[in-house]
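The structure appears below as structure tokens.
Only one protein chain is missing from this complex, and each of the others stays in its spot.
Here is chain A:
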Amino acid sequence: MIDTVFTILAGALVVAGAGFAAIAALGLLRLPDIYTRMHAASKAGSVGSGMMLLALALVSDSGPETLRAFAAISFVLLTAPLSAHLLAKSAYAVGYKMWPGSVLDEMPKLSVTTGESNTPADPHLASNEDLEPFRQRED
């Protein structure tokens, strides 16, 4: 009886997770800029794969498989927001523009570097912070 319930629940979870993944991919294709695409990819994508792993945990008949599926779920839920946040932060710091239709840019004061690399030209020079005063003087 309980197996039957788990099987039906797993079927529903699998379809819902795959639907979330497909909607995330559709949003990745349709949304206008990198920051809005990140909503679709990091939220709906991680929920989709998490639901499919939960379905696997429900139907597997051995304990270690269930535990592994739960470990994978927790790992996905831990790392997906981290990587999305890091990618958005570096894209914004480098100066990729938001969509003109967006209503609010809460950190507009960040200095934007366009068209030039931030890495030092001479590899024997020290880090970027040491180069900053020279850049100011050139301006």
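Observations, loosely collected:
Here is the rule we use: a contact is a pair of C-beta atoms (placed from the backbone, for glycine too) under 8 Å apart; a residue touches a chain by one contact, two chains touch by 3 or more; residues count from 1.
As a working rule, contacts and distances are computed from a predicted model.
Within the choices "ABC transporter permease", "Sodium:proton antiporter", "Acyl carrier protein" or "tRNA 2-thiouridine synthesizing protein D", the name that UniProt assigns to the complex's undisplayed chain is "Sodium:proton antiporter". Touching residues on chain A toward the chain that is not drawn are 1, 3-4, 7-8, 10-12, 14-15, 17-19, 21-22, 24-26, 28-29, 32-34, 37-38, 41-42, 45-46, 48-49, 51-53, 55-56, 59-60, 65, 68-69, 71-72, 75-76, 79-80, 82-84, 86-87, 89-91, 93-101, 103, 105, 108, 112-119.
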